[in-house]
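Just below is one structure, and these are the notes that go with it.
All protein chains but one are shown in place.
Take a look at chain A:
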Amino acid sequence: MDLKNPVEQAVILLRSRLCNPNFIFTLFSDSPDSNYSKLKYIISSSVTESCNNSVLLLGPRGCGKLAVLELVLEDLLREFPDMISVIKLNGLLHSDDNCALKEIARQLCLEHQLAFSKMASSDENSQFLIAMLRECGLAHKTVLFVLDEFDLFAQGKQRLLYSLLDAMQSVTSQAVVIGVSCRLDADQLLEKRVRSRFSHRKLLFLPPSREDLQRLLEHALLLPSGSDLPHEFVANFNSNLLNIFADKKFKDIMDTVFNTDSTFKQVLTFLFSALCHLDLKCGFLSVENFKDALSNIQRQPKLECLKDCSILELYILVCMKRLEVREHETCNFNSIMKEYKSIHDSFQTTDYYARDVCRRAFEHLLQRELISFLDNRGHGHSIEFRPVKLLISWQELYQGLKSYGSCPAILYKLVERETTT
């Protein structure tokens, strides 16, 4: 490690920090009002007081629901070794009741070093689950069921949720069901009888506020003074960083990031990307790095698609646009070709391609999802006759044409004329 450049070391350290949710969220775990301490209180009280609870963690994606949960679990596993077993399920994988029961049985067996059989029927698995819950409860062991994408478990008859929550009504069992979902109305999806058994602890995870964000920046990017990095370098790096934080330009950049999407996830990706732009020779972060990162993060996929289009494809798009403005409810390849021909006839453009070529361009546009079929019906029909729709608005088209290097002037004019009328 000594051979390495301190800059490289610093970058490695910072990157590993940004990728480690535990590090990021320990910052917010100390205050008693944080979700961390609330969740820990709920779980640890059900461990120590041997009661059953069910909790929902709600909040938009990227706000650290699972990260905080992991942090809590890690702490609790350390605090109460050998008394907690965690069963993790994901709604995307286990929304089928039988499959979920099997997975629960598998994980329980794994946890307790029991032999597991794939052959067991779901009936047996559910009886096994109840027996295990009872035994674990008698042995003062808490079983935590973490159901990620909880909303997907609430499909169908909700047999799994019912049997879990019903088993939790017995005296001997000691279990916590933790549902994680980004749907705010997840508890409304539950059936009446399931909802009645659910104990309705809800924790809401919100995007960070401005102040939290500022703390997060300093927490994540400032180098620690006590590490094996050269002291002088650390001091310089940090003072440089503090200068950047105070910079007006930097603040504007952060505002732009924050205005669109203020979740932890977004901010961390942004910082990571900025770190990747760091110039190893200079060794310090600069405002330029952040600016690059911003352009990196705010991609405009449709506009970029337009940039890649050929002239012919642009013609087709403009034709469709003209047809749309003229309130042709539906257009298909044939009507587009007619329009294309009329443009060609009236403006005497040089670019006139054969029908086959046009058709290839049309298919290409379909694949790029700049246009799409209106509906899913009529798979049997040939492409020419199926109605299509433009997926981009005229502003986007206009912008795209403007930024297109060798766009024929006529196209530009045509679109402009449409917009003015």
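In the analysis below, contacts are C-beta pairs under 8 Å (C-beta built on N, C-alpha and C of every residue); 3 or more make two chains touch, one makes a residue touch a chain; residues count from 1.
As a convention for this text, contacts and distances are computed from a predicted model.
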Checklist line | Missing subunit (named according to UniProt) among the choices "Origin recognition complex subunit 1", "BHLH domain-containing protein", "Immediate early response 2" or "Aminotransferase class I/classII large domain-containing protein" | finding: "Origin recognition complex subunit 1"
Notebook entry, point to check: Which listed residue, A:18, A:86 or A:105, touches the chain dropped from view?
Noted result: A:105
Notebook entry, point to check: For the full complex, which residue in A:12, A:93, A:138 or A:282 touches the chain that was left out?
Noted result: A:138
Checklist line | Contacting the left-out chain in the complete assembly, out of A:170, A:238 or A:335 | finding: A:170
Item checked: Hidden partner chain, touching residue among A:15, A:88, A:201 or A:359 -> A:201
Margin query: One chain is left out of this view; which of A:50, A:296, A:310 or A:349 touches it in the full complex?
Written below: A:50
Next item on the list: Have a look at A:11, A:27, A:303 or A:337 and name the one touching the chain we're not showing.
Entry: A:303
Next item on the list: Tell me where the left-out chain touches chain A, residue by residue.
Entry: 32, 38, 41-42, 45, 48-52, 58-61, 80, 82-83, 98, 105, 108-109, 112-117, 119-128, 131-132, 134-141, 157, 159, 162-163, 166, 168-173, 182-185, 188, 192-193, 195-197, 199-202, 204, 206-207, 209, 258-262, 298-303, 369, 372, 389-393, 395-396
